[in-house]
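Every protein chain except one is present and positioned as in the full complex.
Note that the chains take the letters A, B and C in the order they are written out, and that residue 1 is the start of every chain.
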Amino acid sequence: MTLEVDVEATFSADGADAFHVAADFAVREGETLVILGPSGSGKTLLLETVAGFHDHGGTVENGGRVLSDRPPEGRDFAFVFQDYALFPHMTASENVGFGQRYREADADPDALLADLGVADLADRYPPTLSGGEAQRVALARALAVDPSILLLDEPLSSLDVPTRQSLRDDLQDVLADVTSIYVTHDRTTARALADRIVVMNDGQVVQTGTPEDVFERPASPLVARFTGSNVVPLAAFGDRTSQLLDGDRDATHLTVRPEDVELGAHDPDLTGTVERVTREDATSRVTVAVGDVPEPITVFSADPPAPGTTVSLRFPRERVATCRA
Amino acid sequence: MTLEVDVEATFSADGADAFHVAADFAVREGETLVILGPSGSGKTLLLETVAGFHDHGGTVENGGRVLSDRPPEGRDFAFVFQDYALFPHMTASENVGFGQRYREADADPDALLADLGVADLADRYPPTLSGGEAQRVALARALAVDPSILLLDEPLSSLDVPTRQSLRDDLQDVLADVTSIYVTHDRTTARALADRIVVMNDGQVVQTGTPEDVFERPASPLVARFTGSNVVPLAAFGDRTSQLLDGDRDATHLTVRPEDVELGAHDPDLTGTVERVTREDATSRVTVAVGDVPEPITVFSADPPAPGTTVSLRFPRERVATCRA
Amino acid sequence: RRGLFGVAMATLGSVLLVALGLPLLLFVARQSPSLIAEKATDPGVHRVLYLGVYAPLLTAVVCLAFGVPLAYHLSRGFPGQQLIESLVDLPLVVPHSVAGIVVLYGFGEGGMFPSLSVFGTLPGMILALTFVSAPYAVNAAREAFESVDDRLEYAARVHGASPWQAFRRVTGPLAVRGMVTGGVLAWARAVSEFGAVAVVAYSVEFFYPPAGEQVIAQHAPVFVYNTYLQGGLDESGAIAALLLAVSAAIFLLVR
Partner (left out) sequence: RRGLFGVAMATLGSVLLVALGLPLLLFVARQSPSLIAEKATDPGVHRVLYLGVYAPLLTAVVCLAFGVPLAYHLSRGFPGQQLIESLVDLPLVVPHSVAGIVVLYGFGEGGMFPSLSVFGTLPGMILALTFVSAPYAVNAAREAFESVDDRLEYAARVHGASPWQAFRRVTGPLAVRGMVTGGVLAWARAVSEFGAVAVVAYSVEFFYPPAGEQVIAQHAPVFVYNTYLQGGLDESGAIAALLLAVSAAIFLLVR
């Protein structure tokens, strides 16, 4: 059972230019595919198109069955919306049971709510729920129809940080058992949940691969920036360029994860000045300005140097990748 | 010049219970005070009350001048809104210049836009701007009136991750030069920008202190959870409890930052099972379930153990704190 | 804290309130209770008030039965929508006496349905009232449908509901208040209509249950006008006061 998607669709709003979305990817049984992209990249429209909410060209096939001409209720999917989209006139329990009279699925709504830690909300109405509670109910509603594919549209992005972290943990468990497509603009969520990632920009797929591919071998400077890698023009390395090339003679940029850059190393590849030190949860993020490199280089350090210090940077050869602009 | 705030205000919406906000804090000249709290904690209402948008009891004084009875235009503040609130019928440049005919301030709007890296947007209208661009213009509009205090209401929360990081860097520079109050629910932003932090919950201030105070010595389990610290009931440590107490005999909980917990140490304080490993930007977040501790313990590790492994945890004595429930 | 601007705006606004409120106040204050009591017990007036509430109620039912489906389609969008919207809203600006004449052209002699007699009949009156009232029902129901988040309907569909099931269990229940409001608005509009009815059906024959037989009466606003022409301001004022009380009661239903 593999979902094969190869769709294109055009969206036009009053007064705005038409927006064109086209994508081609497959989701294998049991896999979580994450669609990652900046806001406005068309990732939500793509997911809604797969769900059957919008007319589209191309095909959506699930295990060989062509779904393209079927309405949403004929595709055997379920959907978790960014803003929950719970039915406000039904209790949480009624929301969860909503789809069960249409689909062959007999999970007990209250048991599903209990699995997600919100058994006590069964009789509450959605407007009285907090964001995290509402999204758990919405997730239970989607799971209740036992969908062949679960579609999730930024389910964490309306939540505050601690709530988001706790629901992300629960999602990890849920997604281990189902086939799903998960849309997000948050690279940390993508990395935590994805078996494979499709990176979108401006309505187009710009890279498809495992999290390791996308985060450690970005296909373009654009993907590298969006996934948080450093991007350095190869020209900045002078004589050393040939050491850093990984085979592609036409490569123009080197990319490297901030956690892989060595700070204060001997035999530095580049030397720069510490611009800024930001305390993050696990460590500090240090940005280093290097002479003729347009973007400052980010490094993580548990024991960061003070801003203004001159520091040396070395890129471990086995941890760098190259790409073309 | 110190801003002294001691206000209370009650907000009622149709059909909902009245919501009461009360807070007492001071902002010293040049300082950035961050108001940190979960959604619905009243932090935005508090900021708007300080700005003069809502009737309130108590006083707002700036350098001895009582502002409480003055309308917003008489308080000499500026405000950056979460959703930008740019005037849609004026160009970016006109937006930035808006307040200058009312306030003694003669900064050049286009120069301000240039400082924030958006000089090329001067003649564009807000509806055509991306989120990051719009928020830069809104920031320039606020700075253009040379306010005695700059108020910022979650200016980053509508932006996607890379845009958020780059604007946060710019905000760090801007806030170094002005006195400001910054509202956020994001602890990373709070830690990066704050000179002092006021933590709010349910309309009340629950802790005030430096970032170090709030993150490393949370006043209650609630603050600890919200700032990402681990919370462990002291009872879990049995005989060792006395080693971990830091003076308060009535303390009930121990708190410790995830980055300070030692994993796989000799002489462990607790032993547990790895529940989950999540790859984050700089490192991996490991959650460990410990027998009779209600909340799993989070640890960061560059070389994380596999889920299911039994691990030992040790809390360095100089890095733990205690609090009362 | 209001300042000069607030005071100036409040003052200007109050002028309009006086222009609307004082006539109503004086109208009520200057009524003669005995004349009202006399009219209130007049069986002829009862017939008029019965017709004045009953015919508009039928109108509201017709408006809802056909207007709600139309409103649903308008709220979801379709090609050529603008033309249909214009057609629905046009009766709002057609002068009332012209509306009556248009209905006579459409359904009267030589009109669409030769076998239908509209001039001076109850069906004609309902048609005239529907023509002027339908936009209110359609627009209120449409607003109600539009205020239901699209994604709720998507959520219903993707979890297995057909369009009809999604409508019956989600969109319909959430829009039901708006539909009721639309019905009451159409009712109120029909109760107040004078011009179109005066042209199409000045007097109509209808079945009057208290009498158990067909009787002849005029639509209430027409009767008020008729009384004004024949009996003067005081006579018509008393009947107008009774009719205003009925209208006000319907109005309270809307709010």
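The working rule: a residue touches a chain if its C-beta (ideal position, glycine included) is under 8 Å from a C-beta of that chain, and two chains touch if they have at least 3 such contacts.
Quick caveat: nothing in here was measured; it's all calculated off a predicted structure.
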| item | value |
| --- | --- |
| Residue among B:G30, B:G57, B:P72 or B:P307 that touches the chain left out of view | B:P72 |
| Residue numbers in subunit B that touch the chain omitted from display | 48, 51-53, 71-73, 75, 77-79, 81, 83, 85-89, 98-99, 101-103, 141-142, 145, 151 |
| Touching residues on subunit C - with respect to the absent chain | 3-6, 8-17, 19-27, 30, 63, 65-67, 69-73, 84, 86-98, 101-108, 110-112, 127, 130-131, 134, 138, 162-164, 167, 188-189, 191-195, 198-199, 220-222, 224-225, 228, 233, 236-237, 240, 243-244, 247-248, 250-251, 254-255 |
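The rule is short, and it goes like this: only the chains that are shown with their structure count from here on.
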| item | value |
| --- | --- |
| Euclidean distance of C-alpha centroids - subunit B vs subunit C, Å | 55 |
| Multi-chain contact residues (two or more partners), subunit C | none |
